[in-house]
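With one protein chain removed, the remaining protein chains of the complex are shown where they sit.
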Amino acid sequence: MRYRLGCELDYEVEADDTPFVFNIEAQRRPGQEIETERLVLSPELPLERFDMPESGNRYFRLCAGRGKLTLRYEASVTLRPAAIDPAEVREVPAGRLPLEALTHLYPSRYVEADLLRQFAEKEFGGLPRGHERVTAICNWLHDHLDYVPGSSDEQTSARDTLLQRQGICRDFAHLGIAFCRALGIPARFVSAYAWRLSPPDFHAVLEAWLEGPEGGSWFLFDPTRKSAADGLVRIGVGRDAAEVAFCSPFGPTGYGKPKVWIEAPDRPAEGPLTTRAVSLVSR
Amino acid sequence: MRYRLGCELDYEVEADDTPFVFNIEAQRRPGQEIETERLVLSPELPLERFDMPESGNRYFRLCAGRGKLTLRYEASVTLRPAAIDPAEVREVPAGRLPLEALTHLYPSRYVEADLLRQFAEKEFGGLPRGHERVTAICNWLHDHLDYVPGSSDEQTSARDTLLQRQGICRDFAHLGIAFCRALGIPARFVSAYAWRLSPPDFHAVLEAWLEGPEGGSWFLFDPTRKSAADGLVRIGVGRDAAEVAFCSPFGPTGYGKPKVWIEAPDRPAEGPLTTRAVSLVSR
Amino acid sequence: MRYRLGCELDYEVEADDTPFVFNIEAQRRPGQEIETERLVLSPELPLERFDMPESGNRYFRLCAGRGKLTLRYEASVTLRPAAIDPAEVREVPAGRLPLEALTHLYPSRYVEADLLRQFAEKEFGGLPRGHERVTAICNWLHDHLDYVPGSSDEQTSARDTLLQRQGICRDFAHLGIAFCRALGIPARFVSAYAWRLSPPDFHAVLEAWLEGPEGGSWFLFDPTRKSAADGLVRIGVGRDAAEVAFCSPFGPTGYGKPKVWIEAPDRPAEGPLTTRAVSLVSR
Partner (left out) sequence: MRYRLGCELDYEVEADDTPFVFNIEAQRRPGQEIETERLVLSPELPLERFDMPESGNRYFRLCAGRGKLTLRYEASVTLRPAAIDPAEVREVPAGRLPLEALTHLYPSRYVEADLLRQFAEKEFGGLPRGHERVTAICNWLHDHLDYVPGSSDEQTSARDTLLQRQGICRDFAHLGIAFCRALGIPARFVSAYAWRLSPPDFHAVLEAWLEGPEGGSWFLFDPTRKSAADGLVRIGVGRDAAEVAFCSPFGPTGYGKPKVWIEAPDRPAEGPLTTRAVSLVSR
């Protein structure tokens, strides 16, 4: 399925030579192919690029002068998600996890998996393992948390969200990742262009490492149920939100609300959203 | 019903003139009458007494010299709990709460009721109000927390317990009090001699301010289900554990495990414990 | 010295029969005498009063109907602070503290004295004891914290303030109280009408229990250095801010910024403010 997506970002830079690092471009990975893309800066500025090998995140840096800075990114991306029967998707025991996935069992700044081990064990320890268990975690999040814009901030962590019982997509993802890691399931944070998300914005979901009939993969889940897991174009993956900020300015900067869009010309944007997490293979 | 109870405490005082404050004596209050009591210190030392008017707690202070210090307290106490049909026990709206009970709506060191408001509201906000709702809270604690000696320490608060899903009597009480306060029910911490608690020790439970047919009272609840609410002889009441330590030494001191006992000569110590919280009026 | 003070509070009550508890009236205590006072409500409503014996706080409750609610409080108060040479004001060892002051050694919701014991001991443990040490704590707060309106919220505690290194009067007071308690000095939170505070508002300071030539008293300190300790008219005292809110509504309510004023007709409001904490005896 083909998607046309993009974003437009506006800044008011308040000091000379202010560096910015951005992570807004769609990843290139199997199952997610970029057909065309275009990045326009105003004023025009030289870019320095860095694709992080372990994540595939595409960062670029620029140094802006005082005044207005505008970025416009547009891309046409084809997603070919592998649709696998969830019943055939298993958890992978620690002895067989790829060693590079072990990193995603560790606790991180916004995902205190070590503190939530008892909680996760008591709520989800006895459930059948596999795709089904991660889905159960996402259902729990949907049922126990309220989605409330403005109810959290940049310092809110999984622990806070569990107590406050509310948050935004970022918080749902963090708590879901925490529960997965606490149960021994590698999980990571994903920023994405999310088809049918309303209102349109950058979205945050999670990926868990599971194993289908053809091997291990990162499977996508959206515990907010605000997007279709098969309509997510990934931008950045990381341990948690700390690693995939779409913009990191290194100096005083004003900004407007980002404009974000994604359309699927060949797919009807009507009917009920998938309300359960579905699997997307993306090796 | 008559109870014979007491404790024996041993200390190894490591500095001259070390002050100690104790709160080990049974309260005198309607429904809890002390028939006889005896306090023996070795070595003999002068005591300074203070009964706190707002709580009825009986504190005493002594200054011990270097070396061994032993206290033995014995009492015979009669409890006359008012047994009220729980269905007739209601919550009291803020407009009619006695103003001196309002204090017990505030958050305190180990009871961060303000942080748990959403959690309490989502879990218990929709339940029928009254004795029944506090019982539902206690049942939730019993079902969601493990009682694990050694799993918490002196700094563990209600918030921590909710995340760690385990604790001891102190922690069960703190979290129960937090949920009550978050819902607008005044609640406080109670230390007690607890009949049939096994192994015998100082126990911690909670009281909630509710209203029976004859008026408002503090009703007792034991969310650990380890004691009978009608077999509790109260020692100290306070906002939380910070206020009712049985011993506060002001200097380096070694100590042995306290010996604590309580017997009911006229009541059979067999059969199932009351497994649901029961009410005890004690105006 | 005579002060004329008061406040005017405006609310938009959004539900019928909404209870409010207020604590805005000046305390009556030795050294702080109320000559005249007047409380005007619009609409006129019956009040229920409660003076808390252990604190002297004067609470009143009313039940407001939907719509506008306005309170205006005015008083004329004479302060007769005891001016004692700080060098003669000592700390009181635990063995001689009045037992009712011991409560103010305990940690409370916003004053985690137990967590800051090492910090306090390392910063202030070696300093000369007495009024001088509490002054050193206040100076430390003044030098290490920034006073930044809007930098904290209702859940900010002493621990948070120590890390964030900024706050408002409430936060300065909480951290100062935490350090005092951690060092064995009973300390409590005080809300006040503060002469020369700019802009005028309810103010928060702290009191420490110390001992002058004529005995023990609560001594006032303002670590923000925004008011004169001898120009503070106390409203509420308590373990921390949780206990002395000037208004606690029990229902959805809009409100405007309170108008607060205090004048000293016979005292010049010019010249440098006392920049060091000074002592005020108020047994």
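By letter and in written order, the chains are A, B and C; residue numbering begins at 1 in each of them.
Rule of thumb we're sticking to: a contact is a pair of C-beta atoms (placed from the backbone, for glycine too) under 8 Å apart; a residue touches a chain by one contact, two chains touch by 3 or more.
On a predicted model such as this, the values are computed, not experimentally measured, just so you know.
Chemist: Need the list of shown chains touched by the one chain that isn't shown.
Modeler: The chain that is not shown touches these displayed chains: A, C.
Chemist: Using the definition of touch stated at the top, determine which of C:Ser42, C:Thr78, C:Gln118 or C:Gln155 touches the missing chain.
Modeler: Answer from the full complex: C:Gln118 touches the omitted chain.
Chemist: Pick out which of A:Pro53, A:Pro199, A:Pro213 or A:Pro265 touches the chain that's been left out of the picture.
Modeler: Within the whole complex, the residue contacting the unshown chain is A:Pro53.
Chemist: May I ask which residue of A:Asp85, A:Glu100, A:Asp146 or A:Glu214 touches the chain that does not appear here?
Modeler: For the chain that is not drawn, the touching residue is A:Glu100.
Chemist: Out of C:Arg133, C:Arg159, C:His203 or C:Arg239, point to the residue that touches the absent chain in the complete complex.
Modeler: Answer from the full complex: C:Arg159 touches the omitted chain.
Chemist: On chain A, what residues meet the omitted chain?
Modeler: 17, 19, 21, 48, 50, 52-54, 59, 61, 63, 93-95, 99-100, 102-103, 106-109, 111-112, 114-115, 154-155, 184, 239, 242-243, 248, 250
Chemist: Residues of chain C in contact with the chain that isn't shown?
Modeler: 115-116, 118-119, 122, 144, 146, 159, 162-166
Criterion: only the chains that are shown with their structure count from here on.
Chemist: Roughly how far is chain A from chain B, centre to centre by C-alpha average, rounded to an integer in Å?
Modeler: 47
Chemist: Give me the residue numbers in chain B that touch at least two other chains, ranges are fine.
Modeler: 115
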